[in-house]
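A single protein chain has been omitted; all remaining protein chains appear in their positions.
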Amino acid sequence: MNNQGKVKKVAISTTINGEEMEILVDPYISLLETLREIVGITGTKEGCNDGNCGACTVSIDGRIVDSCLVLGVEVEGKKIETVEGMATSEGLHPLQQAFLEEAALQCGICTPGFLVSAKALLDNEPKPSEERIRHWLAGNLCRCTGYDKIVKAVKKASN
Amino acid sequence: MVLDVNKKKYKVIGTRPIRHDGYDKVTGRAQYGADLKLPGMLIGAVLRSPHAHARIKNLDTTDAEKMDGVFAVMTAKDLPRLTDAERGNSEESGSEKHLSENVMAFDKVLYKGHVVAAVAAKDQNTALEAVKKIKVEYQILKSVTNVDQAMAPGAPILLEDFSGDHLGKKVRKTNIAAHVRHNVGDVDAAFKKAELIIEKEVNMQTVHQGYIEPHNATAVWDEEDRIKVWTSTQGAFDVRDSVSKVLGLGVSRIRVTPMEIGGGFGGKIPIYLEPIAAVLSKKSRRPVKAMMNRTDVFDATGPGPGGKVKVKIGIDSKGKMLAAYADIRLEAGGYPEAFIEAAAKCVFSCYEIPSMRIDAYDVLVNKASSAPYRAPASPQVAFATETVVDEICLQKKFDPIDFRLMNVATKGTRTALGPKYRTIGLQECLEAAKNSDQWKSRLDSKPSSGKKRGRGIASGYWFNIGFKSSVNLALNSDGIVSLTEGSTDIGGTRASIAMQAAEVLGIPAENIRPTVVDTDSIGHTDVTGGSRTTYATGYAAYKAAYKLIDEIIEKAALKWDINKNDVEYSDGVIKSKTDSALTMTIQEIASDSPGGPIVSSASVDLEEAGGGFAVHIVDLEIDEETGKTDVVNYTAIQDVGKAIHPSYVEGQMQGGAAQGIGWALNEEYFMSDDGVMLNSSYLDYRMPISLDLPMINTIIVEVPSEEHPFGVRGVGEPPIVPPIPAIGNAITNALGLRLLSTPMKPSRIIEALKKEN
Partner (left out) sequence: MIKVFLPYKIREILDVPVEIEAEGTNLRGLIDYLENMYPGVKNQLVEDDKLRPGMSAVIDGRTTRLGLIQKLENVSEIHFLPAIAGG
C-alpha cells in the first residue's frame, strides 16, 4: 500500500507467446484482464468471468487454465501461450487450418479458447479418440456449432 | 448428405471454400465489440435494480459523481421523455416509450436487473465501485413470474398506463398485452365429426439464447451532436433507428459500426447499452465503452419466452386431421411482446387441417423483456402439437412418419393465418427421414440393466423474412471484386453472400472480398436474423453482380468501339460475339477502364422466402435410477431450398439442434418467489457441453424456393424447433410415460417414473 491507502501496482516479469516482457499490474485483476487491457492482446475472450465457459483459456507453462480465475500477478516468471502464439511465420497451426477447413466456427468467439485447449491435448496425446476429445474439451462452451465440426477438426489436425 | 431435388449444377454454389473472415477469427485478430480500444476511452457501468417489481422513490447519484476517477453519471432524466401511443403488436412497431424505459427505467422497475443509472469512469473497477455509491430508494411491489400468476385476478399490474388489445378492445389495468385470434373453417362443427380427439397442454420454462459473448457498446458523442457507435449487434441499422428514437436525434446523426459478434440468435437484435454509452460520452466528452457481465446477460437481456401451450387435434376414422385448436400463452417479460403472431403462424404449420382456431395471449411478467430466440415461439408451440401428434400415433398405432405424410402441409395448403403455401419441402423431408440410416436402424430398447432407450421424431417450421438489403461491388485492377454489405456475419454469411456474387460472375469465391461495413457506407440493410441473410443480402449481391456485368460490357464496348450488344461476358472473360480477335479478361478491363472504375450497386426489399421445414430423429438412453438422459444418435433433416455453402448450412442445423436439446433436457430459469433468477451463471444454467452430444447427422434437402434465383430458403431457425418434441416423444417411447414440461430434466423423469410405479 502507498501513503494514500491505495493498493500499488506490482511489476511482473513474464513470457507471453515467446516474448519476454515486464508489465505493471494491479494485484486484484485477473490474467484475462491483464492480457486484454495491460498487454493489449484481445484474442483471449471473456464469456462469463467465473470459470465456466473456457473462452478465456490460455496455457501457463504448458497447462491450460481459465485465465479469468488466475490473477495477473500469479504469472511472475511463467510462460504464457495464447491463441496469438499458435501461428508462426511458417503458417497456421494445423488446428487453426483444420478449424477453417472443417467450418468448425460460426461466430468464432469461443474459437481461441478451443484452439488453445485442443493444442494442449494434441501436444500430449497425438491421436486422441472422439470420446477423449469431447472429454478434454468439456470445459469449453460453444453455443453455435453443437461441437460436431469442432471435434472433427481436432481429429483432422491430429492426423 | 445433400439431396438436391432439381439437380442443377453450379460452379461455386454448393462448394465449401474457407470463409473470408476465417483467418482473422482463428488467429485472434478479429475485433469483437469488447476488443475495441479508443484513445481516452472511459469504461461505463450500470446500476441495476435488485428487485423484480418496484417503484423508484428516490435516486441519489451525488456520491458517485464526487468520486475520484468518475467522469459522468446518468439517469433516465438524461433521456428525452417519449410518449407515443401504443402501436401494433409486432416487432416492427413496438412502443418507443417502452424501448426507452427498457434501456433505463424512469419511475418503475419491471425486472431484476432493470437498469436505473450508469457511470463512466477511468477503468472498470472504478466504474463498478462508483455504481455502488448510487443510492436508490425502492418501494417494492408484488411480482409475477409466469403466465398463470400474471393473468390471475388481482395480479399486480406491470404497465399501469398501458392498454392491452384484447381482440380489438382496449383494456386497461391488465397484464395481457394482447389477445389475438385466428380462425379458419368451423372448428366446433369439425370437432363434433372427429373420431378421436387428443388434447395436451405443455408448460415451458424461460430460456436464454446463451451466446458466449456478453453485450457491449462503445460510443463517441461529438461537438456537432453526431454520434458514433460500435457494437456487437445483429443489425447496425436497427441499432441506428432505435438509438435515434431513444435519444430523439435524426438517424443520419448516428453512425453504427457493427463489430464482429459472438453469437446472437436473436438476442442481439434489441438495444441495451448503446444509448447509455452515448449519453455518458456526451456528458464526459470522452469515448465510453460499456460491457455486460454474464449475470447481467441472464438477468436483464431478453430471454426466450416461457409459457403454456394447449393443443387439441381431432382426426377422422382414417387418420385425417379435421380440426385443431390452440391456446397459446407466452411471457412477454416487462414489456410487450412475446411473438404470439409467430406462434399462431407456426403451431399447425406442418399439417393440412381444414378447420383451425388459435387464441394467443401476450402476457407481461416481471422478467427481462423477451427477445427473439431463434424461431421465436415456434419451439414452444411445436412441443404441444408434435406431442399431440405422437399421442395420436401411439393410440391408433399409426407409423409416426406415415401419419404425418397423410396430413402433410404442401403447396396450396391453407395455413392457419389464411394464405396458402407456395412451394414447400416438408413432404420431401419426411420421406428423407423415412429413408435415413437412423430411422432404418434397429433400436435396442433395453441396452443394459437399468437403462432404457427410445426413439422420437418431430417436425418443425419457420418462415423467413425478406426485407431490405443493399450490396456494393467494385472491380479491382487485379480482377478481384470488393463486395461491401451491411449484414453482420454471425455464422458464415459473408462467405455465402460472396459465393452468390461469384456464381453470377463466374469467378472463384476467393476472388470476391466481402466486408461488413457501417451504416454510413452502405444502403439500408435489415437485421441478420429471421433467416434472411443468405436469402436477401445474397439476392442483392446477385443483382449487383449482374449490374457489374452490364458495366463491364459497356466499358468493353467503349474500349473496342463496338456496339455493346456485340459484347458478351462469361466467367471473367469478355468477348466480341462477332470478332474473335477481340477478347480480354476482367483484370485487363479493370486496369484500363474508360470513363471510370467499374462499380455497381443493388438493393432489395423482399417478401418471405417460402419457409423452411425440419424433421429431427433422436435416440435417447435413459438411466432409470438417476434420470440422466444421453443423446445416443441424432439426425437433423431440413429443406434449405439451396445450400450455398453446405458446411455452414450443416452448422446451422447442428447448432440449432444443440440448442433445442439443451432446452429440452436442462435449460431453465430458476426463479425465487420474489422474481429473482437464482441460476444466472453458466454453471447452473446448464447448456450442452461437448460431452452431452453425439455427432449430429445432417441431411440437407433442397426443394428450391420460388422467391430466390438459386432457390435459397432461410436455414438458421427451423432446426431449433423439432428437438424438444422429438426428445419428449423419445422419452415416451423409452419409458411409456409422457412429460409435458420443459426441461425434461433427471428429477422430472425420476418423479414421473415413481408416479407410474
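Some observations on this one:
By letter and in written order, the chains are A and B; residue numbering begins at 1 in each of them.
Following the convention adopted for this analysis, contacts are C-beta pairs under 8 Å (C-beta built on N, C-alpha and C of every residue); 3 or more make two chains touch, one makes a residue touch a chain.
Computed from a prediction, not measured in an experiment: that's the story for all the values here.
Put simply, the missing chain touches B once the whole complex is considered. Checked against the hidden chain, the listed residues B:160, B:605, B:625 or B:751 yield one contact partner: B:605. Of B:20, B:114, B:133 or B:182, it is B:182 that touches the chain left out of the display. Screening B:374, B:404 or B:708 for touch with the missing chain picks out B:374. Note that of B:465, B:495, B:665 or B:734, the residue touching the chain absent from this view is B:465.
If you put the hidden chain back, the residue from B:34, B:64, B:342 or B:658 that touches it is B:342. Listed here are the subunit B residues that touch the chain not shown: 87-93, 165, 167-168, 180-183, 265-267, 269, 339, 341-342, 345, 371-376, 417-422, 462-467, 527, 529-532, 605-608, 707, 717.
Following the convention adopted for this analysis, only the chains that are shown with their structure count from here on.
Taking each chain's centre as the average of its CA atoms, subunit A and subunit B sit 29 Å apart.
Only residues 26, 28-29, 33, 36, 40-50, 52-53, 55, 82-84, 86-87, 92, 96, 99-103, 105-112, 115, 130, 133-135, 137-152 of subunit A touch subunit B when the two sit together in their complex. Residues of subunit B that touch subunit A in their complex: 16, 18-19, 21-23, 25-32, 34-35, 37, 124-125, 209-214, 260-265, 293-294, 490-492, 645, 647-648, 650-652, 654-655, 657-659, 681-683, 687-691, 693, 695-696.
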